[in-house]
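Only a single protein chain was left out; the remaining protein chains are all shown in position.
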Amino acid sequence: MCGIVGYLDRKNDGDGCIGDAILGMLQALECRGPDSAGVALFAKPQDHRFVVRVKLGGEGSERKLADVADAVTATGSYARFLVDDSCDPKKMTARIEALDPGFEVVSVGRELEIVKQVGSPENLEATYGISKMRGSHGIGHTRLSTESRVDLSHSQPFWAHGYPDLAIVHNGHITNYHQLRRRYEQRGVKFYTENDSEIIAIYLGERLTEEYNLEKALRSMLRDLDGSFSCVVATAAELAFVKDPFALKPMLVAETDAFVALATEEVAIRARFPGDYRVREADVKEARVWRK
Amino acid sequence: MAEVDCRGRTVREINAEIRGLGEGDIVVKNPAARHNLGVAILKHARVRFEGSVGYYCGGLIDGAEIEVTGSAGWGLAESMMNGTVEVRGSAGNGAAAAIRGGSVIIHGDAAARLGVSMKGGLALVAGNCGYMAGFMGQKGTLIVCGDAGEAFADSMYATTCFVGGRIAELGTDAVASKPAADEAAFLDATLARYLSAEERKSKPAGRDFQKVVAGRKLWNFDKREWKIWQEAL
Partner (left out) sequence: MSSERVLQSSGTFSPGVIEDIQTKAESGLYRIRGYGTLRERRWATFDDLTFLPCSLTRIPLEGYREKCSTKTVLGTRFAGKPIELGIPVMITGMSWGALSYNAKVALAKGASAVGSSNTTGDGGMLMAERENSRTLIYEVLPSRYGINVHDMRLADAIELTIGQGAKPGTGGLLLGSKVSGTIAEQRDLPIGVDQRSPARHPDFLGPDDMIIKVEEIREATDWKVPIFIKMGASRVFDDVKLAAKAGADVIVVDGMEGGTGASPAILQEHTGIPTLAAVCEARAALEECGLYGVVQLIVAGGIRDGVDAAKAIALGADAVYIGTAALISLNCNKPIYVEDYEKLGTEPHFCHHCHTGRCPVGITTQDPELMERLDIEQGAERVSNLLRAMTREIQMLARACGKSDVHHLEPEDMAALSMEASAICGIPLAGTRKVFGR
């Protein structure tokens, strides 16, 4: 149970102040998500390269990454570097995570970077300077943990592990999570946390691999996932949301010539974006995709 | 006309100032969709929020008249004893939840569960309403001028509903019929009272609304109504 946001800048040709926009929205939602904060931002694409962000292990563990990449920068709990996008993301992830038991590849994408940690949006900003990050669109999350641990890995957004440039944030609780998880694990899919939200990322990664149609994939969530969910999803080219068949969690939508903003509460949108525009509550079972 | 500015103040401070102003006209500026604004106003104050409000605006009031020029979040006017809460924009889930009396008027659309567990009073939407409006409604009147979403008037006790547009799906034990002459007149009078002439142009006449009430098959446990009970506990 949480606060989730999404933001698409329509005016700045992929070079807008999206970090600042999303941070501002998250700050307004901190009350309903005091445990962790995180963002997934989509910057201008790297030429033939993936940006890889890795949660580090113990002190000095970033040195082990010299094997896989040249210019590794370490900030806070993360290492960041670029690799050739001709590699298989799944194999690369496995290789990196084998280097140290504490390593977790938190995001991979030509445009995507996920930055998340325990604590408030202010702390996230202080450690990682989110407000300076630029790009076309992004999603964000403030967490109120329900049944799983409060730590970096269990925070959101979740990257669809192995599927570049796909991230999700989720407000609600998937009630057939354990059952679905066991079926995925039988097929060899690796889970990184006990957080039910993670399965949404895995599910969508699979769906989009079978057939690249984000709206269709979101609609099939309505059939396959049980429980409560308002979910914001982002790919390299799209920002989207879906709302569960019982309308159990809020999803507010604002759309102008300048931006699309999605949030759990209207207060997050109004706090950050002044102006005269309407904000509406999404309908039950509504799924909507915007292309950038 | 007293003025209250929300900027830089806590909701507690804002509400204390509103209540301190007693009866009379109050304008509240920069509400910025914040929560719990105008909760438990127990005097006959007339408060206008210029902008949007968050959750529970007008919740637990008795006797106040509240207007919101923007939109409203969840639980608009929840458990109101008496008064009027009017929103020019749209309202979120559970608008008019558990109201005991008074009127909730929404000029835009209402999201899911409009009038859930309402125990009296009037809930009126000029636009459309979402999923499961009128759920377990006990008393009072629910009027939707536009279209109604799925599971409309599900599992109700004795609330009376009227819909001007299409009903996507009737809820468990909901039965539709035509309004009687006096009910049609009531609808016309109510719309005339709360909607502008401009708004009313696109709305049907009272006699063209559908009336929806409970079929009463859920009012007492009865094995014979298996199909009804399959859906409801």
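Observations, loosely collected:
A and B label the chains in the order they appear, each numbered from 1.
The rule is short, and it goes like this: contacts are C-beta pairs under 8 Å (C-beta built on N, C-alpha and C of every residue); 3 or more make two chains touch, one makes a residue touch a chain.
Note that the structure is a prediction, hence the values are computed from the model and not measured.
When you scan B:C6, B:V28 or B:I61 for touch with the missing chain, the hit is B:I61. Touch with the chain that is not drawn comes from one residue among A:N171, A:N195 or A:T235, which is A:N171. Checked against the full complex, the candidates B:S79, B:N128 or B:Q210 give a single residue touching the omitted chain, namely B:S79. Take chain A: the residues that touch the chain left off the picture are 1-3, 31-34, 144, 146-147, 171-173, 228, 248-250, 264. Along chain B, the points of touch with the absent chain fall at residues 11-12, 15, 35-36, 39-40, 42, 54-56, 59-62, 74-75, 78-79, 81, 93-94, 97-98, 100, 113, 116-117, 119-120, 135-136, 138-139, 155, 157-158, 218-221, 223-224, 226, 229, 232-233.
Here, only the chains that are shown with their structure count from here on.
Listed in rising order, the residues of chain A touching chain B in the complex are 246-247, 250, 252, 265-267, 269-271, 278-281, 283-284. Note for the complex: chain B touches chain A at residues 32-35, 51-52, 54-55, 70-71, 73-74, 89-93, 108-109, 111-113, 130-132, 149-150.
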